[in-house]
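The complex is shown incomplete by one protein chain, all other protein chains being positioned as in the whole.
In order of appearance the chains are A and B, and numbering begins at 1 in each one.
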Amino acid sequence: MIENMGYRSLVVLEHLGKIAQFALRIVVCLLGRPYRIRRIVADVYDAGVLSLPVVCLSGVVVGGTLSLLGYTTLVRFGAEEALGALVGLSVIRELGPVLTALLVTGRAGSAIAAEIATMVTTEQLDGLRMMSVDPVDFVVSPKALALLIVMPLLAGLFIVFALMGGYGVAVGLLGVDGGSFMASMEGSVKFWNDVIGSFSKAITFGALTGLIATYRGYISEPTAAGVSAATTGTVVVGSVAILICDFFLNGFWGV
Amino acid sequence: MKRSPLRDLIVGIFVLCGLVSIGYLSIELGGLYYSGPAGFKLIATFDEVGDLKPRSAVVIAGVRVGQVVSIELDDILRARCELDVDPNLELDVETSAAIKTAGLLGEKFIALEPGGSDEMLESGDEIDRTVSALSIESLVGKFVNDTGLEGD
Partner (left out) sequence: MSEPEEPEFRIAFDGVSLKRGERVIFDGLSCGFPRGRVSVVLGGSGAGKSTLIRMIGGLQRPDSGSVRVAEQDITGFSERELFKVRDRIGMLFQGGALLDSMTVAENVALPLREHTRLAEMDIESEVDRRLVAVGLSDTGHLYPRELSGGMSRRAALARAIVMDPEILLVDEPFSGLDPINVRRIEALLVDLNRHLDLTLIVTSHHMASSLRMADRLVFMVDGIAIAGPPDDLLKSADERIVEFLIAESDSFAEHHELDVTPLMDRRTTPDRRKNS
């Protein structure tokens, strides 16, 4: 049992080392060559545009829910003007980047892992190698970069839609004054702490998801079970990594 | 890798929307810029600035006219703030600068109040009359001290 745990932590460490090397290879590929614009655009389409509906819808719902819950608490203290601040701060600082990252990991990260794993299974990556084309350069790095690009954009859209949802529920449903909602939000949200912090998180999560999804696909076993393990692994490891990373980033940016 | 103009267009629109939303959050909500006219430098030195920061607002009569550029310690350990304000303002040498707080616990900003002199400030001049930040913490501390409520 204890032996097993020791072995497992060794495996985890080994993977961490390999992920670091893999990340380095991706960075070298991205810096070393003229960008593969066409492939990156295609991957941004797959990861970003196709994630739009789920991200925007979730944003509206989360913002609305936050307004509803926040109002019932704040109204007891007669502080319902602070609703804008509450919705704005929690969406921008925390929920926006984290929920977007979780959604994108589930939707685009898993798809990327499955696609790369399938390419391993059907020898497509070996085929590239035999044509003297590095699969990390040709397949992996455009996808990793696409997730990095897409994450802050989607987080921005998520936040805007969440604020719209929050505003809609607060003003339309709960009868809060629209002006005071916006004023309280604008007064409490600060550029350096909140907005920059939020997008730093989103970019970090984008890099993290891109790395985990591509790595997990790349090392998968060449079987159908390998493909499904890569998909599940990406979602599980990716989500946990995002939450842990968020914890440390919150500590770093201060509360 | 196939050329697909429609997809390229959609990706372009998507990126644009994302950037616009980030821009909106940064500028509108975050107050990234004081976008009004600027270029007139003033120096104001305070004993205590509280949590005034670079980019904090400079206002006259509640209207934003500029921002704090930098905050440094001078040689006698006071906080020397450089302000950047609207050059169209006619500020006289008796103008005073006070650090105030929006609401009870809100953000710090510098409020300028014009005086009555005929002599005008030039860019780079120092404002002599300054009122430092009142911090809630020190007020509370003072109250506790004065009334002898402080624990042992």
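Quick notes on this one:
In the analysis below, contacts are C-beta pairs under 8 Å (C-beta built on N, C-alpha and C of every residue); 3 or more make two chains touch, one makes a residue touch a chain.
All of these numbers come straight from a predicted model, not from anything done at the bench.
Among the residues A:21, A:122 or A:223, only A:122 touches the chain that is left out of the figure. With the whole complex as reference, residues 42, 115, 119, 122-124, 126-134, 138 of chain A touch the missing chain.
Assume only the chains that are shown with their structure count from here on.
Computed from the mean C-alpha positions, the centre of chain A lies at a distance of 34 Å from the centre of chain B.
Residues 1, 3, 7-8, 10-11, 14-15, 17-19, 21-22, 24-26, 28-32, 53, 55, 102-103, 106-107 of chain B touch chain A in their complex. Of all the residues in chain A, the ones that touch chain B in their complex are 38-39, 41-42, 44-45, 48-49, 52, 88, 92, 149, 152-154, 156-157, 159-160, 185-187, 189-192, 194-196, 198-199.
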